[in-house]
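Heads up, one of the protein chains got dropped from this complex, but the rest are sitting where they should.
The block that comes next holds chain A.
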Amino acid sequence: MKIIEIKNLHKIYNSDSVAVHAVNGIDVSFEEGEFTAIVGPSGSGKTTLLNIIGGLDDATEGSVEIEGIKINELSARKLTDFRMKNIGFVFQAYNLIPVLTAKENVEFIMHLQGRNKADREARTSELLKAVGLGEMMDRRPSKLSGGQQQRVAVARALASKPKFVLADEPTANLDSHSTENLLDIMEQLNKEEKITFIFSTHDQRVVNKARRVITIEDGKIISDISK
């Protein structure tokens, strides 16, 4: 079942009066349960594409439909709400809230969703155990390694039971052991919870794990291979 459908997507940045076509007419769709890597050189438009899919940036032209909802037509308030309920984000720099513990970081989105305490605690515990941090729930990000922080970020991304997770270069700051570990966790969650993962990456290890690889260059898809 299609959960994301992108049609004729364009994103033009006007930097110093020179128009930069970051995304140049992309048409692509994603099925439920996919484990997809978007690859390409720096500046090819991977992050911009991910940002537009996640409703973090506006498209200049074209549409992004998520389960039939055109997100570029939603008001700012509804779009924020939509992101909270439907999309999980994993960022390159982890971006955890430094003043909250691992547990509180994961609970954070559930707080925003207004879920009850018991529900929150059960889900948090389940997720942190799933990413191997069951013993480190009460540590703040500054007391965790980069790999551990990124695992908390994955747990946070999954806390709201999103329809899909967008991960922008999630392994860029991790060593190889942490990368393997993180990818295994995400692959396992993908298989067990049927969560769709879409990565933008340079990392060959992520590409190797992905079941679909989309290559972008100059804002255009130049190949789309399902393994």
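Observations on the structure shown:
In this text, a contact is a pair of C-beta atoms (placed from the backbone, for glycine too) under 8 Å apart; a residue touches a chain by one contact, two chains touch by 3 or more; residues count from 1.
We adopt the following convention: contacts and distances are computed from a predicted model.
Considering only "ABC transporter permease", "Imidazole glycerol phosphate synthase subunit HisF", "Oxidoreductase" or "FAD-linked oxidase C-terminal domain-containing protein", the record for the omitted chain gives "ABC transporter permease", by its UniProt protein name.
Between the chain not shown and the residues A:Lys7, A:His21, A:Lys85 or A:Lys163, the one that touches is A:Lys85. Touch with the chain omitted from the figure is made, among A:Asn95, A:Ser125 or A:Asn173, by A:Asn95. For chain A, the residues touching the chain absent from view are 51, 54, 56-57, 76-77, 80-81, 83-85, 89, 91, 95, 97-100, 108-109, 111-113, 156, 160.
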